[in-house]
Each structure stands twice: as structure tokens, then as C-alpha cells.
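Down below is the structure, laid out as C-alpha cells.
Missing here: one protein chain of the complex. Every other protein chain is in place.
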Amino acid sequence: MSPLLSLILIPLVTAAFCMAGAAPRRISLFGAGANLFLSLYLLTSYNLEIGGFQFVSENILVPAYGISFSLGADGLSLVLLLLATLVTFAAVWVSPQGEKFPGMFYACLLFISTGAIGAFASIDLFFFYAFHELALIPTFLLIGIWGSGDRQRVAWKVTIYLALGSFILLLGLIGLWLAVPEGLRTLDIRLLQQLGTAGILTPGPVVYLLLLFGFGILIALFPFHTWAPEAYASAPAPAAMLHAGVLKKFGLYGLLRLVVPIFPQEIQQFAHLVLVLLAGNILYVGFVTIAQKRLDLMLGYSSVMHMGYAFLGFVALNQLGLGGMSLMLFAHGLTVATLFALCGEISRRTGTLEFSELGGLAGITPRLGLLFGFAAMASVGLPGFATFAGEIMIFFGAFAHGAGGSFNWFQTITALSLWGVVISAVYMLRAYRNIFWGARGSAIKDETADLSSGVRWAVIILIAVLLLTGFRPGLLLDYLNPVFAYLP
Amino acid sequence: MDPLLYPWIILFAPLCAAAFILFVLPRRGVAAGAVGVATAALVCFLSWKVFLIPGLAVTAQISWIEVPGVFSVPIGIILDNLSRVMLVVVTTVATLVFIYSAGYMRGDEGIPRYYASLSLFLFSMLGIVLADNFIMMFMFWELVGVSSYLLIGHYFRKDSAADAAKQAFTVNRVGDFGFMIGILMLWLATGSIMFSGIEENLSVLTLHPGYFTAACLLVFCGTIGKSAQMPLHVWLPNSMEGPTPVSALLHAATMVAAGVYLLARIFPVLLAAPDVVREVIMWIGAITCFAAGLMAIQQDDIKRILAYSTISQLGYMVVGIGVGATGDVAMFHLFTHAFFKCLLFLCAGSIIIALHHEQNIWKMGGLLTRMPVTALCMLAGGLALAGVPFFSGSFSKDNIIEWAWLNNRTGFWIIASAVLLTALYTFRLLLVVLLGKPRGDHAARAKESPLVMTLPLVILAVPAVIAGYPWFIGHFFDIAYAEAPAIAHKIVLGFLAAGAVLAAWLYLRGPARDPVRIPLLANRLYIDNFYNWLVIRVQGGLSVLGSWFDRWIIDGLVVTGSARTVWGAGYLLRLLQLGNLQAYTFFFGAGVLLVLYFLVFR
Amino acid sequence: MLTILFWAFSVLMLAAAIAVVVFRNPVNSAMSLVLSFLALAALFITLDAFFIGIIQVLVYAGAVMVLFLFIIMLLDLKAETRRRLNIAALAGGLAVLGGFAVLITQIIKSLPSSTDHFPTLARTGYSDGYEIGMTLFTDFNLPFQIIGVLLLVSTVGVVTLSRRSLR
Amino acid sequence: MNPLYLEVSVVVLGIILFMVEAFSGAGSKRSIVYIGFIGLLGILAATFFADPALLDSSAAYARFYSADPLAIFLKQFTLLTTAVVLVMALEYAPTVEAGLPAERRGAGLGEFYTLPIFACAGLMWMASAVDFVMIFVSLELVTITLYILVSYLRRNENSLEAGTKYLVLGALSTGFLVYGITWIYGVTGQFHLATIAAKLPALDQATAPALLFGFGLVLVALGFKISAAPFQFWVPDVYQGAPTPVAAFLAVASKAAGFIVLIRVIQTFFVVPALQEKILPLLAVITGATMIFGNLAAIPQGNLKRLLAYSSIGHAGYLLLGIVSISAPFAGTAIVFYLVAYLVMTLLAFLVTTIVAQATGGDDIANFNGLNRRAPHLAFALMLSMLSLAGLPLTAGFLGKLFIFECAIEEQHWILVILGIITVAAGFYYYLKVIRAMYWQQPTDPDAPEIEVGGPAKLTIALLCALIIWIGVYPAPLLSLLP
Partner (left out) sequence: MPTLGDYLLVSGLLFSIGLAGVLLRRNLLIIFMSLELMLNAANLSLVAFARHSVTAFGLPDYNAQVLVFFIITVAAAEVAVGLAIIVALYRLRQTTHVEDLNGMKF
């Protein structure tokens, strides 16, 4: 059995066991751990010298359409697979014990994971899309059954919104497929990429816009972002970790995988549009983030805001920007996962996430405070964390557009985006100060417990990976750079 | 050991110490202190060795970000005179402060955290000093900001400390915002992020002067933020919420000087840039220098007085960049200032500890007799600060002022008159704190601090006095002395004397409270209030507005609205389903009619 | 002669049909329906469709109408009491109706062959029933079988639907 | 084997069952279902050996009857549906018994089990009908059987009301059908579709209005069968009121046959480009209206059967989208594939609904609250069918929609595609409503016992679930079976 197939099947089978009701937490922890090791093994056994897609397996299912269950991974997918398995593992680990219907809870988590892993490992357009959609329903159930706040309304909204986005995306994908000259028709992403870079496949602006907005909705591109903060605020922490940390990356991955190789002209043609929208993500959503009075909402908005940087790398359309974008994908995934995990812990301990009721928590739960501090710093893009490396590459990549000596759109927006760095410091530090520092808040009790060792280690692993890749981005860039080597 | 490794050890040892303390000794105060001090001492020792090995140049680089053929960011080490001197200054002062902290922080529950942050700071500062390219410098620049944030927020339970830390970080980020854009612009223009590469390429490139000016000034924004120049100076006085050794090390001697160091590092670039760049730098420095001096004379908190004096002195240094012939002019003042200002802060810390955390100078007095060592050291530092002849400060400061005479006469008058202000607040401080009768119980019962604290004072007092003499400084810098006419020097002396006399007239009698009341200055020219207004009203207002828009217009009107529209359409459509057979037949008939009309007659 | 017959029966048929729709008492309607069917049978005969005409009389006027009357009697339906007229429904119905009538006349006008007179038949003295029988039992055998199944099903259905419970 | 025997076997099976019903004791009603079920499956197996070459092209029946792959496919489709409907009917038996005034226990059940088999025969003939006479006759066989079945529960007001509505509107549409056939005959002088198609290009231009008039009327009648807007008004009321197995039969088999006939008729007329130009826009409008009405009006529904009725209108819209794009090379397969997917998921939904409604005493969505707790397997099955109906990938429904949309995009029907997307998203809303009820909501009666499911039903549910995923993931075998 091909290793990538096992990567998909392990969580699926584990989920089935969970549904059957056999010690779900232990089993899913085991499954997620095994998957993590498997993805690490894949990463190490990937041959960097040869590059390209490896571990390829193909099973043709529908010859008429060329639908085939094909798996394969290049550097980019491997990095994302690592992200997916890592966050899944952490999410399962931090899942609170004693949830209602534990079997289904863990099964849903693992289903989301399966969806993400499948999407990242597929080199067939159909399964690439299908796997992602698969994760929609577990999200719906997780928010609806185990969520907090206005969970029902939010679950509806998110699901419908994302479904709409997926369908727009689907239209774009169909358009893409139809644009392939007759006789070359294929759903193989590798071939599509080749056709795209060779200039044979030029689907035109309509398809580009469909894909852009389809993926854009999934990524929460301004102004299609309003589903995200609420969803993450209402979802139980592990679900938010998986969705914000992994599943949302599907959209970005799609942009990198499909749109970049096939639509270089269109990206340039519509660069101004995307630049304006991403400025909306960074500046407008940034300001909105500042106004939030609850940690979960604030984190949700901040995660939306950071997507603006990813889009900046995307429109830059050069090795540097796209490399930065993919690095940021990874880093942002880990960061938000960490933040949401800790956010869940805070809410479970104090029963509230309102800034006005919190304060001085670091004095009582120093470990929580320390780890949250690390995560917050990673989120504001502090050097030493992989987020910083990604952002730097994105900024340089985007700024490199146009001749030196004059300011153009790219450079203006890059400069404005840099202001986002200030904004993120403003809200993140305010949150940290309001929750962990200052006078004791009304919701804080003396007996409020610090992190249990389980959660602590899960979070420490995430932060350690962030630091490791931040100090040594080359670890990932070795995998990522060749993917975009055909670009300037 | 291979001397080529020394710089790497210097750079990374503090980081290792920080990590070690954080993860291994999170509960052991004494051990943490010992590790911290030992590391600092090691680093200091190695720094001196590096300083003393002439011609040691490290060529090895660690590749950090590498996109083959497109972009690469190395972690590399630059070892020129500038960085060697800076290395020595930083590590020496730091070691003394590390030792001093062991005494100052005794009994604090957060000692491991303190030493970890302090070590982290040392790591970051050394990174700035050793950086051979802009991005590496920027990284450590940010890290310095973080460690400063952690240290200011050491007493995090205090709301004021928490707010101050947040403010310091945020304001620094504002500066970094410009800094980064400047880096990007210089990179785009020259194709390099290495200091050496930029300088080389500048000679062959012809840049649009406006672009070049903008780039340099944006880089200077970094200095404005880090070195607390107007208008981003507000964080520095507030940062006094941190422990006093922190103020001494970060907010007087080293970190805030990083901005000046940056300017000195890119001095060749500034020279190549249009003149307006250095003019602007000069003006910012001069205004900061004068305004901070004004604010300092009406402060009551001992550390705040020193903080404003720091801003003022940094202003001198920035002016030095603006008018000096070489970067060393400013670095000279940085060098002397590092010692005397650190000394002053440590003395203040000693007093504060002795007075049980009393910081108001109007609760002090008569400490000369009660804490003689501290007081004498403070006197030495104060005289150096005021620029009294034969003390280190006078040499470096006079040089800057004389360069200003040569290059910009208006600037000269501003910073020369700032000498008056310096003298005034320095002597005010010394007179009120050291002389007269104790104004409070704590002051009356104050005792000298322990050796672990006084020893660094004494050690620092020596360079505070002698660091300015050419026979001393000659070992460090080859300073370009200004060839200004003697009149300039006399004017400065005149201002100094005037300031001293004014201070003596006002404060020698030992008044119980400040005889001068200037609310405008006491309230720091209302700049803080302006920023408060900006943050709360403008930023807060905008963000609330944005949030409202997001919630009700984008989400409410557009998203939910369209969902509601669909729902409503469904609701209305289902109303067609009247349940009445006759209605159905009618609809059926109408449908037939429509279909036929459509088919046949259209 | 044929023309007169045609118009006479046509008018009779249409009048009776209108009566079906207009009468409020179902019995009256049913009787008018019989009349209308008989007139229609006559029209069939004017078209040389003797067999169909006879079937029309036998099946419709005979069997179906008896069924109708039987049911009306069984249910003991009274004349429709004059209910409040639903103006909207009436107007809508009439509008649809008018539209449909106009449509049909337009279509008939547009049909080129509508002005044609019927061609004279080549033979006389042929047997209408024979021809239909042959067609039915040879060419149309399959549909005819299906009709048989249909009748079986409807028989069973009617029995099932109107079976009474024995309590 | 001669395909003609297929229908004959079904009719014979029906008659045998009548005999069994009439001459066996009261307790053996279940055996009718078993015999019927096995018989249908046997005939289903026989369809795979049906050889169209054995048809005598010179025989009289040849002008009515075609056994092309499409016809064979629909026969299989119908047989399968009927078999599942029989299983459903078995589960539904208690409701039927309660709804009938019976002289003894189980009276009337036998007919309830047997009549669908005759409808099945009618549908199979319809599948092969290539002549308007044949279309009319077989369609009427189906319709009349369904009149009886819909109003079968004579003690149930809803059933009778549904029967009456279906009766009147059905008869009305029959009227239009006949009149339409008349006009087509009037212009062409033919009933046979292929002959008409051959004659059409040579016809006088002036006859076009009359021809279109006739076609329009036929279209109306078929639109009624497939529940296309604006002829869909009967659907919600009838589905809701009819016995659930009958509703399923209506939704699946009768609609599919309508589509096949529609395809045949349309293909006949599309021979002439001028006619095609006239007809296509109309079809597009109908398609859009159907998709919108079905999906949007379903949103506020609270009754599951009614919701499924609206959803079936919506699905008719997507099928029509395929018909509008019929010129795309793959459109035929796409439609047929969609029909299969639709069969599987709709039957599953109705089957589970039948069982649960029996146990909870109603088919409102509220009756499904907390089903996950009472019967997790049923809840899962219903969820699966809802997701497939909604069009989630890796289920059969998704591929169906994908193929259809692909054809529509290829034919550049952008407005319809956009409408389709909006309605599919709206569809998510109401399908998820059912899932929410089952998984989020508290059961009304927390102590209610586990729901019991009969053996055949259990087997069928499992089979349908497996089919949904199987078709969704690996459709190649099915696609190779399709015409």
C-alpha cells in the first residue's frame, strides 16, 4: 500500500473505530500519532535531488473523465501533510476528556483531518476537491453539537458559506478542465501544471476569477471573510485548530498548486484587484480585530487578517513571494492551532473569554501564560518563529515588483501591509496584557489550574516546530523552493 | 579555541543561557542568577579578547533564508572597529548590570524570568552589533524590542507596568514599520541587503534623489523608534516601570543606543545620500534633545528625570550623525554616555532600594551622608552628564556641539542651549537628592547598598570620569575632532554655567517642594495626551466603526441579507402552494399558456 | 347538406358543453354531457368515422354517463348552493381561457391545410369496423394488450377503493 | 432473450400475485412481497440477457417498441425501484392496515403490494415507447395505477386529498397530452417518432406554429410527469399525502420514465435546427424556474416528505439542465447517471423515512429529533442520503451534479449554471436541517426504545448506503453499464 494512501486511511479507519465506540480518545491519539510519524517518515524519505512528485500511485476510476484516485506528493504537499498531521495530533491531544458523545467527536476531528490530508496528497483534481468537501460536514457537526455561543446559527452560516464557495470553486475547476484542449483532457494536476507552464492551457479570466473567489471564500479573502471569526469563536477548540490551522490552508494550497502555474497572465492582469482586497484583509480586518472584546473572536479575525499576507505572496508571483506564502501557510497553521488550543484552555478554566473579565492570569497559571506568550509572539511575526521568515519573504517578494527607484501598486500595498505588523502587535499585546497581565480579573480564581502536562506538551511541540523552522527555515525551504523554481 | 569562533560564542551563549534558565531552572532564582552572570562574564571576556585581536574577521556565514539564485539572507558577523567597540561597551555594561541585578532583584519571585529575559536581551543586542546585513539587524532589532517588552513588564501585575511594556513594543513597531520599508527600498535599489553590498553598489548606481532620501529617512524611522527620538519618544519614560537595572542597561546604555549604532553603521550610505537626509536627522535630533531637556526639568520621579535626560542625550548623538564628519562623532558620545548613564541609573536603583522603592525625588534628600558611595558615584555620573569639563561627557558632547557650529548654526544654538537644560535638571537632581534634609522617613533611615550593588557603581564611575580623555578614547576610536573656533566652546561653557547657577539658585536651599511649576513641561508638552487621544479616540473609533461595518453591513446586510433573501424567496414561493386544487389548475393553465406563447409566438 | 348538418351538430354540441359547465345541478350537467356526446358522435359520422361514432354513443353516452349519474345519485348530490363568487378566480380563469381560445384560433388560422376541404374517399362500400379491427388487432396489437392490462388494473383498483368495511 | 418478454413477465408476475392474494390465507401477505421482490430481481437479472437483436423489425410491434440501451437501462432502473418500493411497502404495512377499512386483518394489503408491479410494467413499456400511441397508452397505465395507489389509504384524509389532486391534475395533463399528440399528428400525419423526425425537415415552414403548439402541449404533459415548473404544484401535496412507498415510486420511477420519454420526444424535434432554436430557450426558462422553485421553497419546510417532494422538484431542475445541454457529447450519460444516483439516494431517504415515521408516529422533521440516539444506523443512513442529495463529494449525488454541470458549462449556459450554484447552496441548508434534527436536537422522548427494522429493509438500507459511496467514489463500473 502506498504510504500516502496509508496517511489517508489511518485517520479514516481510526474514525470508524471511534464511531464503533472503542476508547475513542486513546485510539485516535494513537492513530494521529502514527500518522504524524508517517508524515515525518515521508518527509525524510523524499528524494530532494530528484524533486517533483514522489510516492505516486494511480488508480483510474472513470476513464471517460480521466478521474483517477491518484496520490503523490512534492515538497509543498509534504510540508502541508506534516502540518496537517501535526495539528491533528495536537488537536486530538488537547481535546478535553469527558466531552459528550466522545466517539463521534473524535471521529469528526479525524474526518476533518482525512479531508485535509486527502486534499493535500491528491494529484487528481477530482479528489483534490472532493476530499476538502468531505471535511465540511464534520465541521458542521462539531460546531453544531459541541460548539459554544450561538453555535447553531454559526454552524449553518459557515457550512452554507463554505459550500457556496466550494461550488464556485467547482465551477472554476470544471472550466479549467474544459479549457484543456481536446485530446489532452486530464484531471492530473501534474499534467495540468505542465500544460499551464507550457502555455498550452489558457482558460482565461473568467475561470481565473471563479477559482480566485472560490478559493478566496474558503480562505476568507476580504470581503468574504465574515464566516471565519464567528466559526472559530463558536467551534470547540480542537475543531478550530483543525479548521483554521489546516483545512483553511486548502484554499491557499489550491492557489499555489493550480492557479499559479496556469494563470500567470491573469494573476498579473487582476493583480490590482487582489492587492486592494488583501489590503482590506490586512488593514480593514486588522482594525476590526482591534475592536474585538473577546479572545476567540479576536483570534478569528486575526487569522483572517494574516491571510492577507498570504495573498500578497500570491500576487507577487515570484519564487520569493510564493516560497514565503507556502512557508507562511505552515507557520500560520501551527500558530493559530496553538492559539486556539490555549484559547480553549482559558475558556475552560475561567468560563469566559471577555477581556473585561480576565486579567492577571499569568500570575496564577504561569505555564499557560508563557506558552500563550510564545504563541502570541509567533502570531505577531517575531523573528525566531517561522511566521517571521514567511512574512519577510513575502514582503521582499512583493516589493520586488516593478523597477527600483519608483513606487508602484505592489510597493504601496506592501508598505501598507507592513502597517499590519503594527496592527497585529497592537491587538495581540492588548489581548495578552488584558488576559495575563495587570490586575486580577473577575473571572480568575485562586484555584484556577495551570495547564495539564498533556496539553502542555502538545502545545510545546507545536511551538518547538515553529521555533525550529523559524531558526532554520531552510529545513522547509529545501522542500518548497524547487516547487516554484520555474518562476522568476 | 579558534578565535574565529569567539563571535559566534558571544552571540549565542546568551541565547543558550536564556533557554537553559527558562526550561531547566524556572524555579531556581539563585541558580538562574548565577548562570546569567556567568554567561555575561564569559561573553564580556570573549568580547575583550576579540577587541584585542587585531584584524580578526569572520567570513563564515550561516544561511538563514536561501532561495537559490534569487534571494538569500545570511546570518553573518561583521567585525570592524565600530562593532568591536560596541561589543565591548555592551558586554561590559551588561556584565556589571547582571551582577548588580543579583542584589537589586533579591527576593523577587521572578528572578529566573528576569535573567532569562535579560540574557535574551543580551543575545539580541549582540546580534544587532554583529549583524552584517539589514535583515539580520532587523531581526535582532525586533528581538531587542521583545526582550525590552518582557523586562518592562517584569512587574506584570501592575497595570502601569503592563501598559508601559505594551506601549514600548507597539511604538517600537511603528518605528520598525518605517525601518522595514526603508530596507525594502534600499534592497530594491541596490539589490543587496548586506551593508557592504549596499555601500559598494551605491557607488555605481544613480538613484533618484527623492527615492534615496525617502529610503534613508525610512531607515532612520527605526532609529526614531528605538532611540526614542521625537515623536516616538513616549515609550522610554514609561519604560521606567521596569526594574531599575533594566532601565540602566536597556533604556540608557545599550538598546536605545542601537538606533545610533545603526546610523553609524550605515554612515557611508547617509553620506552618499542627498544632504537633506542628514539635515533632517540633525533636526530631529536637535528638537528631541531640546524638548526632552525641557521635559526633564519638571519631572519628580528620579528615573523619569534620567529617562528624559537619556532621550536628550540620544538627541545629541543623532545630531552627531547629522553633523559629524564620521559616525564616530556620535559613537563617542554613545560610548561615554553608556557608562555615565548606566552609572546614574544604577545609583538611582541603589537609592530606590535603600528607600524601599521610593522614586519621588521630593521624598529624598541628604543622601550624601547616608549613602556615601552611591552618592559620590552619582555625583561623578551627574557631572559627566551635565558635561562639566574634565568629565567624560564634556568631551564627547562638546565635540558634537562644535561640529554643529561648523555645519549648521541654528542647530548649534538649539543643542547648545540644551546644555543649559541639561545642567539645570542634572544639578536639580543632584541637589535635591543628595543635599538638604531628608524629606521622608525612608530617606532618613536609608543605608548604603550591599557590595554586590556598589561594586558595579564604583567600577562604572571610573570610565564615567575618564572615558572622554583622548588618551583613553584613542584606544577605541579615531575621532574626528571638530575644528570649531574657541568661541563655540565658550558659548557652551556659558550655557553650562548658567544652568548650574540657575539650579543652585533654585534648589540649593533645600526646598520641600519644587519652587518652579510649569504644567506644560510637567505634562511633557502634552504629547502623551495627544497619543492617548490618538489611540483611544482615533484608532479605537476607527476600529469600532470598522467592527460595526463588518458586523452590520458586510455580514449583516450583504451576507445574512442575501441568505435572508433566499429564505424569503423560498418562503414566498411556497405560498404559491395554496393547497387549493382550483388554484393549481389555474396555475397549470397559465403555465400552459405561457409555454405555448413562448414557443409559438415569440 | 353536410354543411348544415355539421353546423347544426356543432352548435348543439357546444351549447350542450356550455350547459355542462354552467348548470349548477350535477344531474343537469350530466344530461347535457350526454347530449353533447351524442352530437359529437354525429360529427364523427359526418367525418366518415362510423365505428368511432357508434363507440362514442355506446361507451360514453351509454356506459360512462350512466356511471356518472349513478354516482351522482349514490352520493345524493344537491345542486350547488350559490356560493360567494370568487371574482379573482373567475377573472383569472376567464383570462386563461380567453388566451387559450385566441391561441387556438391563431394556430388554426396559421395551419395551411385548415382551409382544405376533405378529400373524397377512393372507395365506397368499405367496412369501417373491419378496417379498424384489422388495424387494432394486427398493427396495434401491443398497445391493445397494454390497454387490457390497464383495464385489469383499474378494475382491481376500483374494487379496492370502493370496498366497504364489514366493521 | 427477446426483450418483449420482460414486460410480459412483469405482468404475469403481477397476475400471479393477484392469484396468491385471492387464494391464500390471510396471514401470507408478506409472502406476496417476497415473491414479488424475488420475481422482480429475477426479471432484473434477465434484463442483462435481453438481446434487442431478437426483436423482429418487420413485426407489427416494431413501430412501437424499441429496446435500445436507454430503454433497457430504464427497465432495470424501474425494476430496481419497484423492488425497493416493495420492501418499503412491507415496512409501511401497519400504516396501510390502519388506513384501510378492512373486513379482516390484512385486507387490501395484497393489492397494495401488487399494484406497483403493474405500474412497473407500464413504466417499462414507457421506456421502450417510440410511438405516441404507445407513449399514451403506457403512460396512462402508470398514471391510473398511481391514482389508485396515491389515494389508497381511504381513512386518511391526506391520502384521499392527494389522490384527488393527482387525479384532476393528472387527467388535465392527459387532456393536454392527447390534444398535443393530435396536433403533431395533424401536421405530420404520423405517430411514430422516428418517422416524424424523418418528415420534419421537409415540412412547410408555415406548419411550424401548429407543430410547436402540439409539441408544447406534449411538453406540458411530460413536464407534469417530471414535475417541472410551472407544472409542479401537485408534487408537494401529493408526496406528502400519498403513502410513503408510493411517494418514493412517484419521485423516482415515474419521474425517470418521464425524463426518458422527454428525451425521446425532444430528440425527435431537435432534428430541425429552427425548432431547436425555439425550444431550447423555453426549456432553459423551465429549468431555471424548476431549480429555483424546488430548492428555495424547500427551505422553510417542516415535513420531511414534503421537503423531499420539493427536493425532487429541485432535482428535476438539475436533470432538465442536463436536457438543456443535451448537445454536449456526454449529456446523455450525465442524465442517466444522475437518475441512478437520484434513485439510490431518494429511495434510501424514503425508506428510512418510512421506518422512522412508523416508529415515531409522524414524518415531520421534528419527529427525527435525536434519532442518532435512538437509531444511530438509521440516522447515519439518512445523513448519507441527505448529503448525497445535497451533493457532497464522494457521494453519488455529487458526481451526478458534477457531470450535469460540466455539460452545462460546456454548452455555456452560464445563467443556469449560476442559478444552479445558488440553488445547490440553498439545498445544503434544508438537507442539513434534517441532519441537525437527528444529531443536534434532543429527542422528544429520551426513553424511547431502539427502532426495530425488518430484515429486508436493513439489508436494503445497507445496500443503498454502500451504493451511494461506491458510485460516488468509483463510478466507472456503473458508467460502463450506462447507455
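Here the chain labels run A, B, C and D in written order, and each chain numbers its own residues starting at 1.
Note that in this section a contact is a pair of C-beta atoms (placed from the backbone, for glycine too) under 8 Å apart; a residue touches a chain by one contact, two chains touch by 3 or more.
Since this is a predicted model, take the numbers as computed values, not measurements.
Asker: So which shown chains sit in contact with the chain we cannot see?
Answerer: Answer for the hidden chain's contacts among shown chains: B, C, D.
Asker: Which of these, D:107, D:181 or D:196, touches the one chain of the complex that we don't see?
Answerer: D:181
Asker: In the complete complex, which positions of subunit C touch the hidden chain?
Answerer: 2-3, 6-7, 10, 13-14, 17-18, 20-21, 26, 29-30, 33, 36-37, 40, 43-44, 46-49, 51-52, 55-56, 59-60, 63-64, 67-68, 71-72, 74-75, 77, 80, 83, 89-90, 93-94, 96-97, 100-101, 104-105, 108-109, 111, 113-119, 121-123, 126, 131-132, 135-136, 139-140, 143-144, 147, 150-151, 154-155, 157-158, 161-162
Asker: Even though one chain is hidden, which residues of subunit B still touch it in the full complex?
Answerer: On the side of subunit B, residues 574-575, 577-582, 585-586, 589 touch the unshown chain.
Asker: Which residues does subunit D use to touch the chain missing from this display?
Answerer: Per the touch rule, subunit D residues meeting the hidden chain are 132-133, 136-137, 140, 144, 147-148, 151, 154-155, 157-158, 160-165, 167-168, 171-172, 174-175, 178-179, 181-183, 185-186, 189, 191, 236-237, 240-241, 306.
Keep in mind that, in the parts below, only the chains that are shown with their structure count from here on.
Asker: So which chain ends up in the middle if you average the CA atoms?
Answerer: A
Asker: Determine which of the two chain pairs, B-D or B-C, is joined by the larger number of C-beta pairs in contact.
Answerer: B-D
Asker: Would you mind pulling out the distance in Å between where the CA atoms of subunit B average out and where those of subunit D do?
Answerer: The computed centroid separation for subunit B versus subunit D comes out at 77 Å.
Asker: Could you work out how far the Cα centre of subunit B sits from that of subunit C, in whole Å?
Answerer: 101
Asker: Compute the distance, rounded to whole Å, between the mean C-alpha positions of subunit A and subunit D.
Answerer: Chain centres of subunit A and subunit D, defined by C-alpha means, are spaced 43 Å apart.
Asker: Could you pull out the residues of subunit C that touch at least 2 other chains?
Answerer: Expected reply: 103, 106-107.
Asker: Can you pull out the residues of subunit D that are in contact with at least two other chains?
Answerer: Touching at least two other chains: 209, 213, 422.
Asker: Give every touching pair of chains, nothing left out.
Answerer: Going through each pair of chains, those in contact are A-B, A-D, B-C, B-D, C-D.
Asker: List the residues on subunit D that touch subunit A in their complex, please.
Answerer: Interface residues on subunit D, with respect to subunit A: 330, 333, 387, 390, 392-394, 398, 402-403, 405-406, 409-410, 417, 421-422, 424-425, 428-429, 432, 435-436, 439-440, 473-476, 479.
Asker: In their complex, what parts of subunit C are in touch with subunit B?
Answerer: Subunit C reaches subunit B through residues 89, 92-93, 96-97, 99-100, 103, 106-107.
Asker: If you look only at subunit D, which of its residues touch subunit C in the complex?
Answerer: 11, 15, 18, 60-61, 63-65, 100-104, 107-108, 111, 115, 118, 121-122, 125, 133-134, 137-138, 140-141, 144-145, 147-148, 151-152, 154, 183, 186-187, 204, 206-207, 209-210, 213
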